[in-house]
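Here is the structure we will look at, set down as structure tokens.
The complex is shown incomplete by one protein chain, all other protein chains being positioned as in the whole.
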Amino acid sequence: MKKIDHFRYLAGETLLVFNRNKTSWVGLVLLVIILLVAVLAPVIAPYNPVEQNIIQRLQPPSSQFWLGTDYYGRDVLSRIVWGSRISFVIGVASVGIAMFFGTILGALAGYKGGMFDSFLMGLSDVMMSIPTLLMGLLIVAILGPSQLNLTIALALTMIPRFARIARAPTITAKNQVYVQACRSMGFSDIRILVVHIFPNILGELIVMASMWMATAVRMEAGLSFIGLGVKPPIATLGGMIREGFKDILTAPWASVYPGLAILLIVFAANLLGDGLRDALDPKLRNER
Amino acid sequence: MVDAMDYLLEVKDLRTAFKLSSGWFPAITDISFVLKPDETLAFVGESGCGKSVTAYTLMGLLPQHGSRIESGSAIFKEDDLLTMSEEQLRKIRGNNMTMIFQEPMTSLNPVFTVGSQIAEAAYYHMDISKAEAKNHALELMDLVKIPAATNRYDDYPHHLSGGMRQRIMIAMALACEPDLVFADEPTTALDVTIQAQMLYLLGELKQKKQMSMIFITHDLGVVAHVADRIAVMYAGNIVETAPVAELFKNPCHPYTQALLKSIPRLDGKAESLVPIKGMVPSIDTMPEGCRFFDRCRNKAQCRPDKLPQLLPLDGIPDHFVRCLLVS
Partner (left out) sequence: MLQYIIKRLLFAIPILLAVVTIVFFVVRAAPGDPAQVILGDSASQESLTALRAELGLDRPMIVQYANFLFSIVRGNLGYSLIRNQSINSIVAEVLPFTIELTVAGVLVGVIIGIPLGVLSAVFRNSTADYVTRVGSLLGLSFPAFYSGILLLLAFAVYLHWFPVISDPGGTGSFGERMYMLVLPAMNLGLLMMVYVTRSSRSSLLETLGEDYIRTAKAKGLPGYIILYKHALKNALIPVITIVGLYLGVLVGNSVLTEIVFNRPGLGKLILSALDERDYNLLQGLMVIYALVIVLVNLITDLTYGMVDPRIRKQ
């Protein structure tokens, strides 16, 4: 019963936050559209994304192939629709995994303190000092390119960042009187973390999730472009650009349109995250 | 009748409003007072009563967004501070009219040396070279009794103690021999022992430099030492103003009386401290009538709907009170 109240309160707050910042609405609507496209890919895509048709190859955009065809005569639009599905899934899954493990590790580090904390934070410092793209590249190179491995690699690069976010407010909250009161009353650590600390960092986590989802999609595209993405002939946006880049002078549509799709997904996630951050920032709140 | 030219500053009917989410609300209304050359006027009141807003309005330091001056005039020497151009005001600010702030730590720029920050004030108003400005700054540092000024010149603000920093602020304010200095709670952020030193220094400098001062404080005890006149503010209004001795001897407004009773006395008379009950109305919930009505101990004899004016006392023309029960 109490839980329902809590969530209703959160929902109300969220709506307020969205109304405070119009750009976050734009980002959210765009993301929902992209999500629909990704989910409905089998229905929407006019052609089979992997079916080759050598006679029709490198056709410019026309009424038959809206965005043209690629080197193997595959419909670019259909491949974009299916490719955004992969981008979206990898983006959401990797951020989800990173958020789950990162938050738990960070909160525990902050809550427990001591050696455990020093070790985890030291490790995250080290991991964050390696550029994310190189880190991802190294991990995929070792694990081998596949959708699952890409997701794991991206999640691994993001875990330290979420741990950082969760840690600082946990330390602050730990020393608050009400949390110490809970401890003295013998509530379990897990319960205290979930009930009292998690709600405090939820806002920032959502902002970060949105921003890092943008980065994850961008990195997935980058790795696919390098050739470390999901293996062909499966359509991925980065992989399409990789293949289309060879014909950039004669058939720019084969690489420009998939790029536009990446840009749109990343931009939408960034709009959402940036807007939410502005709306949640107490310093900026009174300005408007 | 006194000739207008006898006043250094003459403020009439000043009204400044701030923007809240529900609209514009005046923070100060109907502020009128005069200041003679060499005079020190103290604004006293609780935090949020509008004493700092008054000073910031006159200095032109209100935030650009979210505040506006709705009426009034402020004749400084011969010109109206409120209608002059920003450029004209800039030339007066720091030159003829300066301000000492409450927080010497945050009010000094952390990335410039303290000496250069004093020299800068002189450099942009007086027609002097950078070297002359530096010498001038060193003299000022001597004047505010900073030991070994030449060694301190190249120090950064974080090297100095709070008291030293406030001396730097004072030196900065005095750089161009101003006619009027606003001191916005200049001692509040300092240790008690340093407070006394600072008040002594300010009094001494005022004598030496022949300037007027508007001293803003919430501490009536401090006022007695430095001020010639006191203006007691409550909820954006001046409720009583009189020369220091007169006000302490004959406080007429119930708020002033309550305020005086709420300071501990050190002269042995064991009167109990009386806190003032209730809260100051916030600026978006100001009553139509007397703003002190809710907290006034005489409210049984009074009426809530009528707005009192600031009027002189019978027989004492230098003592003004804003109360329906006092004539």
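Order of writing sets the labels: A and B. Residues in every chain begin at 1.
As a convention for this text, contacts are C-beta pairs under 8 Å (C-beta built on N, C-alpha and C of every residue); 3 or more make two chains touch, one makes a residue touch a chain.
Owing to the predicted nature of the structure, the values given are computational and were not obtained by experimental measurement.
Note on the chain not shown: across the whole complex it touches A, B.
Considering A:78, A:103 or A:132, the position touching the chain not shown turns out to be A:132 (whole complex). Considering A:204, A:243 or A:274, the position touching the chain not shown turns out to be A:274 (whole complex).
Among B:16, B:40, B:107 or B:187, the one in contact with the hidden chain is B:107.
Mapped onto subunit A, contacts with the missing chain fall at residues 23, 122-123, 125-127, 129-134, 137-139, 141-142, 144, 214, 218, 221-222, 225-228, 238, 241, 245, 248-249, 252, 255-256, 259, 262-263, 266-267, 270-271, 274, 283.
Residues of subunit B that touch the chain left out of view are 59-61, 90-95, 98-99, 101, 103, 106-112, 120-121, 124-125, 156, 158-159, 169, 172, 175.
The definition used in the following text is that only the chains that are shown with their structure count from here on.
Work out the mean CA point of subunit A and of subunit B, and you get 54 Å between them.
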